[in-house]
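Structure record follows, encoded as C-alpha cells.
Not every chain is included here, but those present sit where they belong.
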Amino acid sequence: MQFGILINEGPYNHQASDTAYLFARAAIEKGHTIPRVFFYHDGVNNSTRMGEPPQDDRNVTTRWSKLAEEHGIDLVVCVAAALRRGIKDELLAPGFRISGLGQLVEMGIQYDRLVTFGD
Amino acid sequence: MSDMDMEDDGSGIVKKFMFLNRKAPHGTVYALEGLEVVLITAAFDQDVSLVFTDDGVYQLMKGIDTKGIEVKDFSKTYRALDGYDIEKLYVDQTSLDARGLTEDDLIVDVSVLSDDEMKNLMDEQDVVISF
Amino acid sequence: MLHIVNKSATERSSLDSCLRLATKGSAVLLIEDAVYAATKGSSAAAKIQAAAAGLKIYALGPDLAARGMAGRVLDGVNVVDYGGFVELVAEHRNCQSWL
C-alpha cells in the first residue's frame, strides 16, 4: 500500500515527528511505500539542517533525510507555513523541498491512506 | 509555486475529504492555517466537508474583533467559502450545547448534526484531516 | 498570588488544576483560549461562578473580543485590558502560569 504522512509539529518539542518516523520505518519494513511526507504548521521546523541536538540524543532531521534517501521519500515542506516561520531553501537538510499545499491534497487523492501526526 | 494553478492532479479521482476543526481560533494557528488547505482541496475538485466540533465551533462566532490582540481576523473567510464551491459545513449539536451556543450565534449557515449523524459522516470519508 | 490560565477549559484540565490549588483570596486571570470559561452558557461557567465566591476572577478583554465573546461575560468576572494585566502582576507578590 501507499501511505502518505502529514506532520504538524516541530521536532523535539512534541513526539509527533518521532512517532511518524518510527511508523514510516515500520511501514517500509512491512513492504508498504511512503512516497511522500508533508510538513505543515510548525512541522516545517523539522526541515532545517542547522539543528545540533546533544550527542546522546537522536537527530530528528538527519533521520528523515537518511530514510528519504534510502527509500526515495519526497519530503515536502509547506511554502506558506515555512515563509511565516523563516524556513528557507538555503536552510533545508538533504531530501527536503519547499512546495505548495497542493502536494498534500495530491497525497490524499492518490495514496491509499493518509495518517496525521501532531499536537 | 502558486497552489491555485495546480487544480488538477490529472487522475480525475474525486475523494471525500473531511476537515475536522477542533481548536478555538487565535490561541493556536490551526484554524487559520487549516483554512488554506481546505481552499486548495476544493480547487482540486474534491468532495469537501468542513466540520466544526469541540472548541472548533468557536471559529464561527459572530462579532469577532481581533484589533486588540493585533492579529488578522480571518472569520470573514468562512463567509466566502461558497465562492470556492465549499458548501458542506457541519457543526455538531453536542459541541454547541456544551458552549451555550445556537446556530444564530454563528457567522455562516451550517447543518447541525447529532452525534449519530456525525459518526456516519465521518465513517463515509476517504480522507480525514484534523486540527 | 496571581494565577494565569491560558487554555480552554473544554479542551484542557489546567483551569481545574488552578482552581483546585489556588488559595482563597487569590486572583485568577483568564487569557487567550481560557477566556471562554468566563462566558455565559459555557460548561465551565458553573465552575467559574462557584470559584468566584473565594477567588477574584479576571478575564482579558482583548482576548474576549477576538473570540466574539465580549458581550457574554459572566457576572462576577472582571474584564481587564493589557494594562490591567500588568497591574495584576504588579499588585501580587508572585504569579504562576498554568500552561
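Order as written gives the chain letters A, B and C; numbering starts at 1 within each chain.
Throughout what follows, contacts are C-beta pairs under 8 Å (C-beta built on N, C-alpha and C of every residue); 3 or more make two chains touch, one makes a residue touch a chain.
In this text, all values refer to a predicted model and were calculated from it rather than measured experimentally.
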**Report entry** Per-label copy numbers for the whole complex, where each distinct chain appears once
**Finding:** A x2, B x2, C x2
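The working rule: only the chains that are shown with their structure count from here on.
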Query raised in the report: From the C-alpha centre of chain B to that of chain C, how far is it in Å?
Result: 28
Report summary line: Distance in whole angstrom between the CA centres of chain A and chain C is 38
**Report entry** Inter-chain centre distance, chain A versus chain B - centres from mean C-alpha coordinates, in Å
**Finding:** 24
**Report entry** Sites on chain C at which at least two other chains make contact
**Finding:** none
Requested in this report: Scan chain B for residues touching two or more other chains and write them down.
Outcome: none
Report task. Going by the contact rule at the top, pick out the chain B residues touching chain A in the complex. Result -> 1-3, 6, 9, 11, 13, 15, 17, 29-30, 33, 36-37, 40-41, 43-44, 46, 126-127, 129-131
Requested in this report: Could you please specify the touching residues of chain C with respect to chain B in the complex?
Outcome: 6-8, 10-11, 32-33, 36, 39-43, 45, 61-63, 65-72, 81
Query raised in the report: Which chain B residues qualify as touching chain C in the complex?
Result: 23-28, 54-55, 58, 61-69, 71, 73, 75, 98-101, 105
